Every structure is written in structure tokens, then in C-alpha cells.
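Every protein chain except one is present and positioned as in the full complex.
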Amino acid sequence: MNRALLDEFSNRELVQGLAKQIARLAEGRETPLTFMEVCGTHTMSIYQYGIRSLLPDKVRLISGPGCPVCVTPVGYVDKAVAYARQTNIIIATFGDMLRVPGSSSCLMQERALGADIRIVYSPLDALALAGKNPEKQIIFLGVGFETTAPTIAGTILSAASRGIENFFILAAHKTIPIPMSILSDDPELAIDGYLCPAHVSTIIGAEAYRFLAEEHGVPCVVTGFEPADILQGVAMLVTQVVEGRSTVENQYRRFVLPEGNPKAKEFLTRVFVPSDAAWRGLGVIPGSGLAIAPEFARFDAEKALPVTVEKPREPEGCCCGEVLKGKITPFDCPLFGTACTPEQPVGACMVSSEGSCAAAYKYGQ
Amino acid sequence: MDKDLILLGHGSGGRLSHQLLDELIIPTLSGISTTGQNDAAILHHDGRRIAFTTDSYVVDPIFFPGGNIGHLAINGTVNDLAMVGAQPIAISVGLIMEEGFSRSALAEILRSMREAADLAGVVIAAGDTKVVPRGKADRIFINTSGIGYFRHELEIGGANARVGDKILINGTIGDHGVAVMAKREGLELDTDILSDCAPLNGLVESLLEEGAAIHVLRDPTRGGVATTLKEIAIQSNVSISLDEVSLPLKGAVRGVCAVLGLDPLYVANEGKVLAIVAPDVAERVLERMKGHPLGRDAAIIGEVTDGIGGKVRMETLVGGTRAVEMLAGEQLPRIC
Partner (left out) sequence: MCLAVPMQITSRDGESITAEIDGVSREASLMMLGEEVQVGDYVLIHAGFAISRLDEEEALETLAIMRECLALSQSPT
């Protein structure tokens, strides 16, 4: 294995060959096919490479709620803002969270007003901040799906074993399979198949989607994020539909195992417990969240650090919910490009750099 | 969101910056049309043209791989003059330092400025020095202004792109921004990437020998190649088509962008010039660039096409098409 071989997954000729295969498979179909991807990295990759322009008209790709930043509720941002305003607190966060709108402010604005908010690449960097700033409380914004949650779990375990007392997580982790089942049962959506996430699947495994294919009748293909991966994943979905099958297939076998990553899954069960989670635009979905387990409550910002938060207010006219469910495209939202733009976003879909609306705005059609 | 607040994004060179300029700053300060903005102002005096420009440097970190704020401060202003086709003559330097700043760091920055000025063939003719209390400035801020004169009658500016023109760049994209970001605390990546900070007036001088076939010159600094071409597409009211395969890109820059989730098209460059030229001279201009030490990796990266004014599209690496829009605020490293 070397760089050149890795690059093959974005090889132009292979991509063009796969595009032709999809066109052949879809030929003669009367009804269009709609496939949903639920992974922000897929959303970005599809836009960045112009994948839609390579597909025949009757094969549609829509984006679902695959961006954990986009589905973070207003109330969570309000809480982060409230903490940021306390002078003894340093907020450490992934860059994506900075511009997500809260009820009346956002972290970027708070930073402009003097709050100590640091962008980090890894939660371990946030833990290092705790070591370097013993007089402050460091709160890491724990947002993400099953790819990121184990990294936070690992960081908490590391903090525990080192006896660090000034490190906290404001947890808003979510899991993806349950929302996928809710969306697939939605009669208004008519999803013909799922491009299952690339990296969440390395953790939860390809088998995690079997219930979707067998009990909900939706073809599933675990797909990598390189352009050739995405096209091969789409080809496999079209094939399933054409052959009248509904099963789980794994296109990303070079990194995804049927059972996923058992050690990472064990981290999740050790540090988190399933909870009901509020999804921006989708409401509360039972069992779709990960809350910090009682044993680690001392690292849970909400339990350990008191704060008063304003009552959350959802923005008027925001259609993020419909966009996140894939019911409308960003371009259908009346606020898109006018009242809601990347620099003055109303909803989270426009704010997160991999949100459907932000991607649509940047890469356009 | 509080609309009275000035945000970091207002200074980052993208859409927010343009809004602030167009809505407040330019209308208040002068009557110049907002679509007439070029890298330097051209003043007419006694039948002669003078180019005049200013820029302020507030970078963090002030020392970065391949240079420091001093190099940037001189080269940036030299380049702004070069982009309108002027020969830079003299630079002024305004220093604002925070109390407690290191004198030896200042000495190194000043040496770099002298070095850059000598390389560019300009004299540092005037200056000012201020010190403010601790906490009131971030170590050192530098403002440089520059004047230049014209040895020709050519009109070079952002409104001159014409359908059929070819678009060239003198080398790899994203080097500067990535060199700086990779070293930021919290993102520490181990890499050899150096800033491409350099004075472009020499390279530009050789291009100007093609005369009136050179239509637009602009250096893609903040906001990157994407934002700069978008600005030109709007100013000239043309469509631009880019070919991603031909974009010169260092492997290491690609690597950092992959890890941090950045798009190199939007990353700042400090030693690059975009030249939009008549199609019949494109190959010759390419050869001129390649013949210059700052142009070894030059390439033709796109063309000006017939179509809706202000649109920039790109044929992607795999043969798809995507639109290229303006950057909104700073590009932040992402995890999701």
C-alpha cells in the first residue's frame, strides 16, 4: 500500500467508468431513484467532486441529518454560550461549532466579545489545555456521532486515570441508526436506499444497519468517502433496487468490518449510556443520544458546573428540519441565500461547513 | 446576531469583508464606485499616473515557517503595486507594538523588512513607531503604504477580463495559509511547508512586456484563488471556468488540507499572481513565468467563458462540475 494506491480511489477514469455503469443500470427505469446519505463527509465529498453532475437524472442523492453540528439544538449552543461568558472557563471545541446560531448569540460572537474559546483538532488537545491551565475549568463541546463519541470516551478515561479535575464535557453525542429508521418509515420521503456513513461504520460495523434492510426494507450500502467509493456505493444500491433485493452491503471493506471496532464500542458502553436526544429540526428521538454515565458524572459539565441559561428560541421561518429530513433541498427553503447565508446564518444547516445548505451555497448547482 | 458587532470575518477578505467595505467603509470615505476596486489606487496628477496603496499586518503567529510579519509587510505592499502594473518605488512603515514585546524579535523583523525591500528594489522612506500598553495590541501590528509609477500606458485591472482569455498562476496554491495554520496551537502538525511570501514585481515586469495582452493581474491573498477569481468575475462581469487537474498543489499542502478539512482554493497565498491574458499570448506568458525563479511551477488553470457574469465553475479532479463561491468569514478547521 502506498499513496499512489490510496489515490486510485479518486482516479478519474475509474470514476467515469462507474458513472457509466450507473447510467446503464438505471436505463429504462421510469421512476427516479432517491438515495439518502447521512454523513456530512459524504455531503462534502459529493459537492466537492461534483458527483451529482456525473449521475443520470433519474438517480437522485439527497442529504439527511448526517451533520452532528447541524442537528445540535439551539439550547445546547445557548448553554455553551452561557459557560463561555464565565471568566474562569475555557471552552475548547471543534471549529465547526463556532458559528452555530443560538437563541441570541453564537460562540464566534462571544469570542469577539472576549470569551476564551479555543479551536482544537482533538479532545486530547483540550485535555492538554486543562493541564496547562490548572486555575481554569476547561469544557470541551462533545458533539458528534459514533465516530467521535469514543474519542471523547477515551479522553474521559484518560482524564480519570490521571486524576485531572478541571476537565469537563458538555455532551451532545448522538447515534445514527435510529433516526435512519424513522426517516425510512416516513411515507413522504420514499427513500430507495441508504449510502451508510463511512466512518461511523468503522465503529458500529456494517451489521448495525441490517435491521434497516431486513425489517424496514431499505437497501443499505456502507460507502467510503472518496469519489470512486461513492459512485461504487451508488452502483451497488441501484443494483439492489433493480434486482429487487434489500440487504446490507459493504463497499468500504478496506476499513469497515461487519462487527466494527469492538474496543471503541466498549469505550462507548463504559463511558456513555443511551439517552433521549433532541435533534434540531427532528424533535426528541428516544434512545438516540449518548449521555455521560453516572460513574463519570464528575466530568459532565451539566452536572458538575452550575450555569443559568436563557430560554431557547427557535428561529422563525427556518426550514432546517425539512432539509435535514431530506424533504426539501436547501434551494427550496425561502430563507436560503437571502435571510440565511453563511455569514449571517439562521439555521445550523447553513452554518456547519458540511451542512447541506452551506455546501449547496458554496458549491451550488 | 448583534449587527453592531465587528467580527473577525469582517477582516478576513471574503464575503463579510466585502459587505463591510461596500456598505459602510467605501461610501463613507470616498465616492469611488465599489466595483472599481483594485489592489492599488491609481492617481492622476499633472498628466502622470501614480499608484498608491496601503495594508496592515496583524498576523498570528508573527514568525512562521518561511518568514515573518516583516517579510509580509513589505512584500504585500510591493505586490499590491505590481498588480496594477506599477513599478514600486518607496514604502512607509508604521509600527504599533505592545509594551513588553521583545526587542530582539523586533530587530529580526526589521532585518527581514530591509532584506525584502532590497530584494524588491524599493526604499523604506518614511515610518512611525508607537508603543501601546500591554494587552492593547497583539505583540506587533505593522502598516505599510507604498507608491509606484508607471513605465507604460497599459490599463490593468479587475474589470478587464474578456471572454476567451486564459488564466494563469505562477505556482502552487495554499502554501502560505497552510504553513501558518499548521503551526497554530491546538492544531500542531509536523510539516515542512514554507510560506511562499515573495516580491512579485520582478516577475510582473517581465509579463508586462507582452503589453496590452495582459488584462488582469491580482495576487490571491486572503480568501485564496477562489475568492480572488470570484471578485474578478464579478468586476469584469464574465464567467470563469477552472480546471482542477491543472491547479498546482504541493502534496504536503494537500495533506494538511485533508487532515484539517480545508479547501486549498480558499487558502491564502503571499507569493502568487493570477494573470488573465489574451489567449494568443497564453503559452508565451507561461514560458515567461517558468523562466523566472518565482514561476517554476506556473500553469494555465482556466479560462474566461461566455456565460452569466460573476459565475465561477470548476471541472473537478474526477470530471464532475461544481460551482466556486466566495468564502464566508474565516475558513475553520473542521472535524465533521
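By letter and in written order, the chains are A and B; residue numbering begins at 1 in each of them.
The criterion applied here is as follows: a contact is a pair of C-beta atoms (placed from the backbone, for glycine too) under 8 Å apart; a residue touches a chain by one contact, two chains touch by 3 or more.
The structure displayed is predicted, hence computed values, not measured ones.
Engineer: Given that one chain is not shown, which residue among B:Gly261, B:Gly302 or B:Gly320 touches it?
Structural biologist: Only one of B:Gly261, B:Gly302 or B:Gly320 touches the chain omitted from view, namely B:Gly261.
Engineer: Touching the left-out chain: which of A:Phe35, A:Tyr83, A:Phe145 or A:Phe299?
Structural biologist: Spelled out, the listed residue whose C-beta touches the missing chain is A:Phe145.
Engineer: May I ask you to list the residues on chain B that touch the chain which is not drawn?
Structural biologist: Looking at chain B, the ones touching the missing chain are residues 182, 188-193, 251-252, 254-256, 258-259, 261, 334-336.
Engineer: For the chain that got dropped from the picture, name the residues of chain A it touches.
Structural biologist: Here the touching residues of chain A are 1, 3, 5-6, 8-9, 13-14, 16-18, 20-21, 24, 38-41, 66-68, 94, 121-125, 144-145, 147-148, 150-151, 153-154, 157-158, 197-200, 202-203, 228-229, 232, 235, 251, 253-257, 261-264, 267, 354.
Here is the rule we use: only the chains that are shown with their structure count from here on.
Engineer: Given the complex with chain A, which residues does chain B contribute to the contact?
Structural biologist: 1-2, 5-9, 14-16, 19, 185-187, 245, 251, 259-261, 263, 314-325, 328-329, 331-336
Engineer: Taking the touch rule as given, give the residues of chain A at its contact with chain B in the complex, in rising order.
Structural biologist: Chain A residues touching chain B: 3, 10-12, 15-16, 40-41, 44, 47-54, 67-69, 92, 94-96, 98-99, 101, 104-106, 108-109, 111-113, 118-121, 125, 129, 143-144, 148, 227-228, 341-344, 352-354, 361-365.
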